[in-house]
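With one protein chain withheld, the remaining protein chains of the complex are depicted in position.
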Amino acid sequence: MTETTAAAHVGHDHGHDHAHGEEPNYLQASHGLKSWIFTVDHKRLGVMYLAAVSFFFFVGGLAALLVRTELLTHTKTIMDADTYNRFFTVHGAIMVFLVIIPSVPAGLGNFVLPLQLGAKDVAFPKLNLLSFWVYCTGAVMAVSAILIGGVDTGWTFYTPYSSTTSGSVVMMVAAVFVLGFSSIFTGMNFIVTIHKLRPPGMTWFKMPLFLWGIYSTSIIQVMATPVLAITLLLLIMERVIKVGIFDPALGGDPVLFQHFFWFYSHPAVYIMILPGMAVMSDMIAAFTKKRVFGYRFVAFSSLAIAVISFIVWGHHMFVSGQSELSSMVFSFLTFLVAIPSGVKVFNWIATMYQGSVSFETPMLYALSFLFLFSIGGLTGIFLGTLSVDVHLHDTYFVVAHFHYVMMGGTIMAFFGGLYYWWPKITGKMYFERTGQIAAIMVFIGFNLTFFTQFFLGSRGMPRRYYNYLAEFEDLHKLSTFGAYFLFAGLLLSLGTLVHSLLKGPKAPANPWGAKTLEWTHTASPPIEHNFHETPHAPAAPYDYDT
Amino acid sequence: MSNHEVSHDYPQPFLGLTPRAVEAPHAHVLPKAVYFGVLGALLFLTVVTVATAQLDLGVFNLPLAMLIAGTKATLVASIFMHLYWDHKFNLLLFVSSLLFLSIFVVLSMLDTEGRGMVDHQRENFLPRDEVVEKAPDGVMHPGQPFGATAWDANHEAFEAKHPEGHDGGHAAPAGGHAAPAAAHH
Amino acid sequence: MSPTEGKFPLAQHFSDPEQQLDSNKLGMWLFLVTEILLFGGLFCAYIIFRSLHPVAFHECHKLLDWKLGGINTVVLLISSLTAALAIRAAQVNDKAGIKLNIIITILCAVTFMVIKLVFEWPAKFDHGYLPGYNFMGHVANPDQAHIFFGLYFLMTGLHGIHVVIGIILFSWLLIKTYKGQFHSGWWQPLELGGLYWHVVDLIWIFLFPLFYLAG
Partner (left out) sequence: MDAEQLKQLQSMHLPLDGVWLPKATSTIAHVVDDPFWIIYWACVIAFVLMMAPMFWFAWKYRRKSAEQKALSQIDHSQAMEIAWSVLPLVFFFWVFVLGFRGFLEMFVAPAGATEVQVQGQKWQWSMAYDHKGDRVSVGGVGAEFVFPKNKKFKLVLKSTDVLHSFYVPNFRIKTDVIPGRYTTLWFEATEAGEYPLLCTEYCGTDHSNMLGKIKIVDTEAEWHAWLDKMNTTVVDVPTGKNLFETKGCTACHSVDGSTGLAGPTFKGLWGRNEQTNKGPITVDADYITESILQPQAKLVNGYQPVMPTYQGQLKQDQINAIIEYIKTLK
């Protein structure tokens, strides 16, 4: 279907009895607090998730700034060691469990996924609502654990430290347990939606790659999160009734805890990055007006990553005292997972070849993603190599590596996706120039903050250090100043979006000329039931012409 | 699924996507005899597994019990849960959950069973009462097991309440009830 | 939203009954997968500690009463059958059959919990066989026995919680049956409840030999 007929559709009056002769969009369809609290509309839930995630991103970011500020000098700067330990735990736990994991799937995914499928909603709208409120419950529990008693275990909760330290560890662990269920519900919902609610004509290989990415993510969410749940339950039991599974003083095995934890948490790394990759494919296609190069390879690489992610967790444990045999096997398997990630990046770059490349804000974030994720991925090779990892394990090299992947990857894609779908979500256009400036500030600030940490790590600066050797101070200062700059960029970026809500011009149905159903067949913002008629899938997933 | 009607009855009731009454699809119904037959088989296998557990088959006791349990599980899943007639994707999900579980177990055991392969000193973690004996010498005493004394106190309090022999045939062999050794050295 | 007798209540965001039935069932299966992996973590812990302390696990399993475990196995198997028969009764529009089978299922589940909570666990507690740190039993391997009993109580306890949830679930289904909501046109809640119940049964099928029999 061409763009003009789609536009005609969107504007077409279906004879519904409404003041303007047009159906109200999903934001106006009903009013009042209750219409949001009890909504089963995936779009409203997506918006609520985005609001919650943005809030916690801000909180987690503040914690990060405090941590970075403390590290300005090699001894005490603004807080004592125990406070510092609590702040880096807060930063890690909030960013992982409350921000990155739900950001793209539950936030953007909830909004976009049914639209891209031409569906009226996700398969289980009530479950979707439940998922959001479970998330909120978990968030409240996490915040109260942080405020009452505090948690100083790091987000990894390693035993026996976590099973013996004081503070509200049980509450925090229970919060993460609850958040896990939110994640599982979202994943289940998306798998069923993609399986059963595809529009006529949309075969698996005609789906936009965003859906492939989210689908793969959902598989990991469903398969891995229950193991996290049981791990956390065992940890709580270890603290409460001292079962003796993880605490060596009771006959348990602390390294076994790490197996349990990473069996979830390594796949969880892909729960975090796969949705970022999913957004990337759609953005690159839209801003080059080209079909994604190697569509099938990109699609299958998502699935491959999802499956292989389950068999590489031991690379977090090369020096943990696990058997040398495990280390060998896990190191080998780790290299395998690098291939599909690499394939994706190569294909995105190849997509730009002979395209029509424009540089709106989402594309700037997409290019940042390619740059930063490449660094994050390549530095992973150092860490996957057994002997090199012995030196680099638990140093700032690892910190820098996963920030390049998690923030340089997922958060960049998340911001890109947020800008990309912002007109669709809110019906407003943001101010392009400020968006671009913010994106460039974020890029510069990010590299300043984290590239320095590769130097620090390779020189032997251990992570989670409150005091450190004087040699490292200059680089730490640079990193901290970078963090301030990065924070300013992020604030400007969010500010641009908020500003557009107040002052932005009305967005057209398809400002980017993109080809997926949410752009071609709905208004901005969409009506409550998304489509007037169930749309037919286009002939190709990204049906651009020359 | 093309071209069906879309209702425009705004506003929607909260939490409600009002269903429409349509023609019901045909259900797949099994004869009752199949269900009772499966129950019979399950009960029989239960008797078998209890009976074989009374025999001493050495290392084969566990695999045999697991084989029988697996057969029972297959019966329940394929007939009671209709997996045999269901969409193959549901079967795939069920099987892949078992697959991921076995990956979890096997790769974890690759560690726990493989420790000490290249250097016996790096072998598996030691049970609490053996730590002291296996220490290379007198210097590397293990630390006090966490809360071990409280553990002892618990035992003592319990023994005071229940004089020896309270639990019939389950009394420990002499000396077998070793308190954590480190506390008493 | 009481569905019309003999008709299928099609939710608005689905286009035909097959799509709705398949979606709900797929959703349920995904949930069951999470259940299996949830218990899977405990099974993994069991296997690893069993292989570390084979002697202790052997000694400790003798302290459990396989007769009670066996009765519970039979009870659960019967309830699994009636759960399946309840769906069948709905499919052939046998209203009395639905009620009867659900009631038997609930009774079996209650029996299971009574045996567990009245006859089994209190006897263990009396002997000091408490999980973890509180373990006070006089056994040959006290330093590993607490792990065995820790796992025993955790795994059968978590399973027991699932049985209780099953009782609540089937009571809810029974109320709906009395309201006449299940008939040959609409029986899927029974099917989904049944799937859940079968998984609870499946897990017990493995728990029984691992704890009560295989030493």
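Order as written gives the chain letters A, B and C; numbering starts at 1 within each chain.
Keep in mind that, in the parts below, a contact is a pair of C-beta atoms (placed from the backbone, for glycine too) under 8 Å apart; a residue touches a chain by one contact, two chains touch by 3 or more.
What you see is a predicted model, and the numbers here were worked out from it, not measured in a lab.
Participant: Kindly name the visible chains that come into contact with the excluded chain.
Facilitator: Touched by the chain not displayed, across the whole complex: A, B.
Participant: Which listed residue (A:24, A:149, A:460 or A:508) would be found touching the missing chain in the intact complex?
Facilitator: From the options A:24, A:149, A:460 or A:508, the contact with the absent chain belongs to A:460.
Participant: Out of A:54, A:281 or A:320, which touches the unshown chain?
Facilitator: Selected residue, touching the omitted chain: A:320.
Participant: For the chain left off this view, which of A:335, A:431 or A:481 is in contact with it?
Facilitator: A:335
Participant: Considering the complete complex, identify which of A:109, A:226 or A:254 is in touch with the unshown chain.
Facilitator: Result: among the candidates, A:254 touches the missing chain.
Participant: Where does chain B touch the missing chain, residue by residue?
Facilitator: 118-119, 121-126, 128, 131, 136-150, 182-185
Participant: May I ask you to list the residues on chain A that touch the chain which is not drawn?
Facilitator: 74-75, 81-82, 85, 152, 154, 158, 160-161, 164-165, 248-249, 254-255, 288-297, 318-321, 324, 327-328, 331-332, 335-336, 338-339, 342-343, 345-347, 349-359, 367, 370-371, 374-375, 378-379, 381-382, 384-391, 393-395, 455, 458-460, 462-471, 544-546
Quick note on the criterion: only the chains that are shown with their structure count from here on.
Participant: Among all chains, whose Cα centre is located farthest from the one for chain B?
Facilitator: It is A.
Participant: Given the two chain pairs A-B and B-C, which is bridged by the higher number of C-beta pairs in contact?
Facilitator: It is B-C, judged by the count of C-beta pairs in contact.
Participant: CA centre of chain A versus CA centre of chain C: separation in Å?
Facilitator: 35
Participant: Whole-Å distance, chain B centre to chain C centre, using C-alpha means?
Facilitator: Once rounded, the distance between the two centres reads 13 Å.
Participant: Which residue numbers or ranges of chain B touch two or more of the other chains?
Facilitator: 1, 4, 17, 89, 96-97, 100, 104, 108, 112-113, 127-128, 147
Participant: Enumerate the residues of chain A that touch no fewer than two other chains.
Facilitator: Touching at least two other chains: 120-121, 125, 195, 223, 227, 242, 250-251, 253, 256, 260, 534.
Participant: So in the complex, the part of chain A that touches chain C is made up of which residues?
Facilitator: Contacts found on chain A: 119-121, 123-125, 127, 184, 187-189, 191-192, 195-197, 222-227, 229-231, 233-234, 237-238, 241-245, 250-253, 256, 260, 534.
Participant: Mind pulling up the chain C residues that touch chain B in the complex?
Facilitator: Its residues touching chain B are 1, 3-4, 6-13, 15-19, 21-22, 25-26, 29-30, 32-33, 36-37, 40-41, 43-44, 47-48, 51-53, 63, 66, 70, 73-74, 77-78, 80-81, 83-85, 88, 91-92, 126-128, 133-134, 136-144, 184-187, 194-195, 198, 201-202, 205-206, 208-210, 213-215.
Participant: Residues of chain A touching chain B in their complex?
Facilitator: The touching residues are 14, 16, 23-24, 29-30, 34-35, 38-40, 120-121, 125-126, 129, 160, 164, 195, 200, 223, 227, 242, 247-251, 253, 255-256, 259-260, 263, 310-311, 313-314, 317, 321-326, 329-330, 528-529, 532-534, 536.
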